[in-house]
Structure formats: structure tokens, C-alpha cells
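Provided herewith is a single structure, encoded as C-alpha cells, for subsequent inquiry.
Of the protein chains in this complex, all but one are displayed in their positions.
Entry: subunit A
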Amino acid sequence: MELSPPVVRVRDLHKSYGDFNAVRGISFDIEAGETFALLGPNGAGKSTAIEILEGYRDRTSGEVSVLGVDPQRGGLGWKSRLGIVLQSSGESGNVTVTEQLTHFAGLYPRPRRVAEVIEAVGLEPKAKTRISKLSGGQRRRVDVALGIIGRPELLFLDEPTTGFDPEARHQFWDLVRRLKAEGTTILLTTHYLDEAAQLGDRAGVINDGRLIDIGAIGEIGGADARVPLVRWRDASGTLQEKRTQEPARLVAELAAASGGEPGNLEVIRPSLEDIYLGLVRGSRPASGTTDAADALGNDAEVLA
């Protein structure tokens, strides 16, 4: 596998709209079978970069290869190997779920079975319902179903779970894992950092048109960003915090020193979300919110 070329190869990609530089020189590879999460705030250049890979937009400069083809020259044969789930759209939907999937299956040379895909996205009870009558989350599942009906080698998922309830999101994650197990290469963008952590092998963080970090999900942001944080209120009522690899020892010392329970004690292990926010703000995360063992009163300003 080491010798096979990357499914996606991007080198020094630039994209300008007039005076505005939406993408300013990003480079990354996605290997076959990998799930790569592209993270970044709204307007960072994520969607522009992905639409260049999908062939929707032309780049200003740089090199791009997707499945060995320059997307600007991608023909129908190339498109038949891709699955694209765009950000949600407002199509009128005067066809049923089954009709829509059957029609789209007919566009691909090697489609999946329609019933199988409907079942995989959990829409069996709605198979004969018109898409216009579905809820937002159900319509999103139809989008996902249309993205995978053609049995893609490379699947683009642009904020796929927007509007899903928690159960639907977990079902969707299972589906993505099955696709991955089959060898599908996946490029995912999402605002849910837990989703990236659940599904991604590697992540890239885009901000202001630049790739500010890239690496394995467990390593992104660097080791320092993952050092647990202990926060407490001291005897004078001042909020104190300290980063340490040995939070238990620190807590024990605090308890011994104060002779009682330190006020508002929190032990915080930075989540991907905290690390991401720290990266995007151009600094290491100052604090976090999750994994706080015995969080006593979750202060509203913890993320400040």
C-alpha cells in the first residue's frame, strides 16, 4: 500500500476571487482507504478547497490530483468514481426516496442496490415518501444515500450530519465506518469535532486560507496542547489554573495544602475541540470544558 499513489494530492493550492485570496497555498495528501477530516471555521477556505477537488471550481495555481486525474480535466468516467455529498441544498423533491435513488443509480456503471442503501441510511420507513415531505435530517440522509449509491472510491462528505439528531449521527458514523472498512477513501468536513475524532484518521486545520496544522487526530496541535489542566479557586477566592502531566498529584497536594476540598476544582483533559479552538485562535488552548472529572460548577467563562 505504501507504494500506491495518494488518492488526493494537493500541492501549493491557491485560489483567488478578484482581490480576495480564499486559499493561499495549501498542500496535503490523502492515502487510499484513509478518512481525512478537514476542519476550519466558516469562511476559512474549506469549501473552496473541496470544490476544487470535486471539479466544481478551477484553481488559480498549484497542483491537484484526485484519483490520478486533474479535476479540471475530469470526465464522466472520473466522476463515476466519486461520491459527493454537498452542503445541504433546497431541491424541490417531488420524487420519492426510492425513485430518486433508483434514478441516480442508473447514472453509475456499478451502483449499489437501492434497497441496500436506503436501509444503510435508515430510511426504510420513508422509502415511498416524497423527499419534499421529509424532515431536514431525513433529507440529509437522502443526500448521503445519493453520495454512496454509485459505489465511490473517494467520498466527499461536506458537513454531512448537519440537522441530525444524536441517534442519527451515531448511525451515520457506523455507516461511514462500514464504508471505510470496504476501502472507501473519505474526505470529511465537519463542525462537530467529536465527529472528526470518531471518524478521522488524520485531520488538517484550515484557517484564513492556510493549512495551519495537519496530522493524526491524536497528535494534532502538538503534545503541549494535550497536557491536562487543573483549575481551582484558592483560599482568597482567586481562580487558579495549572497545566500538569500529573493532575492527580497536584490535586492531592492542593487538598493537603488547603486542608479540605479546593473550591470549584476541575481537571480538564483538552478535547479535540479545545485543541482546534486553540489552533484557530493562533495560540495553544488555554483551557477546556470536557472530561472534567468531578467538575464542580462548570463556569461559563471556561472557554474564554
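The rule is short, and it goes like this: contacts are C-beta pairs under 8 Å (C-beta built on N, C-alpha and C of every residue); 3 or more make two chains touch, one makes a residue touch a chain; residues count from 1.
Going forward, contacts and distances are computed from a predicted model.
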Can you pick, from "Signal recognition particle receptor FtsY", "Chemotaxis protein CheW", "Transport permease protein" or "Sarcosine oxidase subunit gamma", the UniProt name of the chain not shown? "Transport permease protein"
Which of A:12, A:58 or A:261 sits in contact with the chain that's absent? A:58
Contact with the hidden chain, among A:171, A:244 or A:264, goes to A:171
By the document's definition of touch, the residue of A:61, A:94 or A:258 touching the omitted chain is A:94
Sole residue of A:46, A:79, A:169 or A:226 that reaches the chain not shown, by the stated touch rule: A:79
In the complete complex, the non-displayed chain touches which residues of subunit A? 17, 54-58, 67, 73, 75-82, 84, 86, 89-92, 94-95, 99, 103-104, 106-110, 112-113, 116-117, 119-120, 122, 130, 146, 148, 150-151, 153, 171, 174-175, 178-179, 182-183
